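The complex is shown incomplete by one protein chain, all other protein chains being positioned as in the whole.
For subunit A:
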């Protein structure tokens, strides 16, 4: 029927999609959902907050600042930049058993590893073991790219500024010093160690570094970072990896060693301890501070009271707001007229 076809040829689609009649859920901020919801969230947050707070309280942390700013500090003599190869000793006391496994961190403050120019100053190709970039480092490494005409490996300011203080921990038991064994294995991320950073596949490793020079601030080249253990030498040195993982904030701590062996596996017993520091790293020029942190961990990581307190505060505020909203709802229920 021609007429019928003509009638319908211009008619638009009448599906639910084109006519905007799709079935939909239309939520509304009604009192029946909001007020119980707030109460539930509040109670849940209070519960989490309590758990976090209690856990955080149970974590033990000991900090020892060894920058040597005050004259009375044992490391004051080392803080002079002209003094090289200085060794100083800090004494501290532990009151009760420091539960193991104990983690040994070094901390820096006022140190902006998150500075953008600093952060881009490295060559990822070199660090993956690409020999071509040994000869021609990336431009982003400037000014730590060449010494004269010789390329620096590893180039860049991140590598150049590697932390080079070293520590030895002794427990003082009736006048005698017992060394606490520090374990430096597995302190960096598994992916960093196995995937991101690779040594050039040249044996001996030293040969790969022919024609290159070590970074300016380093005392020994990369292939001598740990001559005793080839799995910890070169770019896959654990301390190097930990340092290369740059921190987000100006005050940070980085894992140095773990205390997990021998008598101290269960923790550090109460007593006097002596920390022997090979003080090499200068921080006073930019008003930075150095410290050693001993800490144990739990399921929530290190000691962080903020999270627990924040959850408690937000949880209680939720409960309070739900009461306020209930009062408002009860009093000001809006009337149903048009």
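Keep in mind that, in the parts below, contacts are C-beta pairs under 8 Å (C-beta built on N, C-alpha and C of every residue); 3 or more make two chains touch, one makes a residue touch a chain; residues count from 1.
Rule of thumb we're sticking to: contacts and distances are computed from a predicted model.
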From "Armadillo repeat-containing protein 8", "General transcription factor IIH subunit", "Phospholipid-transporting ATPase" or "Nicastrin", the hidden chain's UniProt protein name:
"Phospholipid-transporting ATPase"
If I consider the whole complex, including the chain that's not displayed, which of A:43, A:94, A:178 or A:300 touches that chain?
A:300
Can you work out which residue in A:75, A:255 or A:292 touches the chain that's missing from view?
A:255
Can you tell me which of A:182, A:242 or A:277 touches the chain that was removed from the display?
A:242
Positions on subunit A where the hidden chain makes contact
20-31, 34, 38, 41, 45, 48, 52, 101, 103, 105, 107, 112-119, 124-125, 128, 138, 187-192, 195-196, 242, 245-255, 258, 295, 297-304, 306-307, 310-311, 314, 318, 321, 325, 328-329, 332-334, 336, 338
